[in-house]
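What follows is a single structure, written as structure tokens, with notes after it.
Not every chain is included here, but those present sit where they belong.
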Amino acid sequence: MHVFARKFLRIVICILPLVAMRQDNRLRVIFFGDSITQAGVSPTGYITKMNEILKLKGQDSNYELIGAGISGDKVYDLFLRLEADVLSKKPHVVFVYVGINDVWHKTLSGTGTDPDKYVKFYEGLIKRMKAENIRVIICTPTVIGERTDASNPQDGDLNQYSKLIRDIATRHNLQLCDLRKSFHDYLTHKNPENKEKGVLTSDRVHLTDEGNRFLAEQMLEALLQK
Amino acid sequence: MHVFARKFLRIVICILPLVAMRQDNRLRVIFFGDSITQAGVSPTGYITKMNEILKLKGQDSNYELIGAGISGDKVYDLFLRLEADVLSKKPHVVFVYVGINDVWHKTLSGTGTDPDKYVKFYEGLIKRMKAENIRVIICTPTVIGERTDASNPQDGDLNQYSKLIRDIATRHNLQLCDLRKSFHDYLTHKNPENKEKGVLTSDRVHLTDEGNRFLAEQMLEALLQK
């Protein structure tokens, strides 16, 4: 073997464990949700933006952020793919961010989720993740419409499901990321014209660049909170 | 003819025009609405209670209160029976109190009313009543659930339809009886436990005795306001 090749090999052998160690040290975080999370890994999505912020802070090497969002998903869809899309990846932290479709589909297609069943499946998710010692952070659903005077058609129902999630957080002693409250507070200041869309969302639900940035900040704050 | 009979006849002849005049002077008020108004003429209903209050004030002879409520009615049902149930009775005043079923039936049976159509039919009602020089008082829908933290499932939608009605009042220069606001203010004080029902309603929608009394007061205040 050539002397340079030997040297290179030696270096690789020395570095390899370090690389492996570094990988072991990375905190693996999965974002488990619907279309907002599916778009989260796009170039302008909130997960991409979280990576960018971490990079600026020089902390990107400490985290591995993984998107596990599928468009149209409700809580029971997450339950069905929990093993394949979350548990099998051995995450340290999982954000659960689901509920908009559970409410929205009630009038959109007649296929929403009853509140009692929503809680049942949500607690089913938590039980299985807790059994794997995963740190679970649960999020309240953001918005269907950006009006700040409580006149978006699904506001009452989203508030109801948000309360259910806050109750779950209390009951199971879980970290809560109260996105619905954050979004409402933000819009109270930034949507003085009481517009239906165009501030944090482009279509009343899916996020604008501003929306993705704001969500990234909220998620990151929750992640680093501990 | 016997002398007493003659005397009686003479008295009757003198009184008759007075009676007629008195009847002419009675203000004919129609309450046009859904099941809440249908129950309004029952012994414990809000229209019955309005009559009782007027009697206590010695003013019952000045008003004729007529219920025209049918269970399950939405705005377009009122439009269909406007001639038969309202215009034909030559009222001086009409309270329009409709909207709960327009919202509620969306998830109850898939047969609610789109907001733009709600406005169209509402304005159709008003146009035809204004052509008859009727004083029209329009009411915002009360409640579907009595929670005061904006978490009753239809709160957002009821708020939306209430805003549509307030806009109609402004646009057509009509008196507004803002029942949704009154109910909310009342419940904020009288429902400290944030109960879903049991204060003003027995089943989240239909009124308890307390509910009928409170509604009677609101309606009467609106009627006497002018």
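Observations on the structure shown:
Chains: A and B, in written order; residue numbering restarts at 1 for each.
What we mean here is this: a residue touches a chain if its C-beta (ideal position, glycine included) is under 8 Å from a C-beta of that chain, and two chains touch if they have at least 3 such contacts.
For clarity, every value in this text was computed on a predicted model and none was experimentally measured.
Here 2 identical chains are displayed in place, and the whole complex they belong to in this file is assembled from 4 copies in total.
Everything that follows uses one rule, which is that only the chains that are shown with their structure count from here on.
Those residues of chain B whose C-beta lies close enough to touch chain A in the complex are 106-107, 110, 145, 149-160, 162-163.
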